[in-house]
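Mind having a look at this structure? Questions to follow.
A single protein chain has been removed from this complex, and every other one stays in its place.
== chain A ==
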Amino acid sequence: MSLQTDKREFNERTTDGIGNPFMRNAVSSAQDSLKTRRLTAAASLGDWEQWRTLGQQIRQHTLKHLDYYLGQLADNIEKKGGHIYFAKTKEEASDYIRDIIVKKKAKKIVKSKSMVTEEIEMNHVLMEAGCELIETDLGEYILQMDDWDPPSHIVAPALHKDRTQIQSVFTEKLGYTGDESPENLARFARTVLRQKFLEADVGITGCNFAVANLGAINLVTNEGNGDLTAAIPKTHIAVMGMERIVPTLEEMEVLDNLLCRSAVGQKLTSYISVIGPSASGETDGPEDFHLVVVDNGRSDILGSEFNEALQCIRCGACLNVCPVYRHIGGHAYGSIYPGPIGAVITPLLGGYDDYKELPFASSLCAACTDVCPVKIPLHEQLILHRQKIVKEKRTGAVERLQMKTAGRLLSSRVLFGKALRFANPASRLLSRHGRIVRGPELVRGWINTRDLSQPVKQQDSFRAWLDKRKGGAGQ
């Protein structure tokens, strides 16, 4: 897997999503139930808005002093006998991980869910090196068994599948003979995965937050697979995006509270661990600990107009409220990062050549901005992207001309007045029974599914009414 999950055109991917009733049903029911759960979990914290502000402040502070905290993290990890590696590119990151695996002569790898490892195409590199790699997050495991179907949600990667589809994947690929109940499916996967944990030479995890003053990482899971991945194999490699760091446990506590409530509507998840290199004399934990800090374009975002996107704590709450994601699903975004946050960060990481449509796949309803636990102004960042795309002349020439003309028209009463006089007679050519039935491309999408009445006649306009009134309230 890489950042890009589907090379087809955006329109094709969207049509696919819209035409997938299984996925749409799964996504909309998840959105509906998560909304209630999230609100209840948020309310139980007291003043949610104050918590959001605190979350925002912590993230902004950390980003502002990122070099300091990364330095502190590196010192503390090395002091405890661990290794830290700063990878500028995705290739550097994957190569470093592969080199460790080769040095250890490791064949079997267990992995917990991690978006950044997908971003750096790590699975691909390791499998090419001849390793057996098993995803241990249940959702990721299902996707792996289903021929590496891409994830469609940041927190719930297999959200687009229903239980019948999962049952058939397990039956076909693993010889499962049970029914489609989630309990039995999960029990079956657990039995298979237990053995994999015990056999593994190396465990690779993501990292929800690195804790700078401890030289440790924080893992947040509901299945405990992250902890087993980190604890059982002799070597543990953790991979994090450069910005996923907190100063101390105190800030981690705030962010974990925001993360769990926003992501799954729980006060906390079942497993929240802080782990790192084993201190001398400790009998559990890995013998060898590596933390790979991935830049891969993040330092270009730092300090830019998109800086706030780096505040993201990957809770997926913006996906859970987005009406566009609701109807097209995660795969339509063509990136491992879907939804509103994906529409912001994917073009930053993957460029406009492949992703210039994503910032426009939003009605700017701001539900995402409203829900974000660390107050990223997501809809405003989408507008910023649009401004850059326009500036780079990546929108159509016709649209640019229309906007230029409209810009002039809408800023001058005289010109607009002339246009108004023209609008009704012109629209008559395109109308039948007072409804516009034909028209330029601009309105075609609308009138294919919706009625649109003609603009009013000049003499029926609001201004004409004002002018006619006795006493002349209008001007």
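Before moving on, here are some points about what is shown:
Simple rule for what comes next: a contact is a pair of C-beta atoms (placed from the backbone, for glycine too) under 8 Å apart; a residue touches a chain by one contact, two chains touch by 3 or more; residues count from 1.
One rule holds in what follows: contacts and distances are computed from a predicted model.
Looking at the choices "Lactate utilization protein A", "NADH-quinone oxidoreductase subunit F", "Dihydroorotase" or "nitrate reductase (cytochrome)", the name in the UniProt record of the chain not drawn here is "Lactate utilization protein A".
Residue A:Phe360 is the one among A:Phe86, A:Phe188 or A:Phe360 that touches the chain missing from this view.
One of A:Lys64, A:Lys103 or A:Arg413 touches the chain omitted from the figure, and that residue is A:Arg413.
Touching the omitted chain from chain A are residues 11, 14-15, 18, 32, 321, 323-324, 326-328, 359-367, 369-370, 383, 385-390, 395, 400, 403-404, 406-413, 416, 420, 423, 434, 442-446, 448-453, 455-456, 460-466, 473-475.
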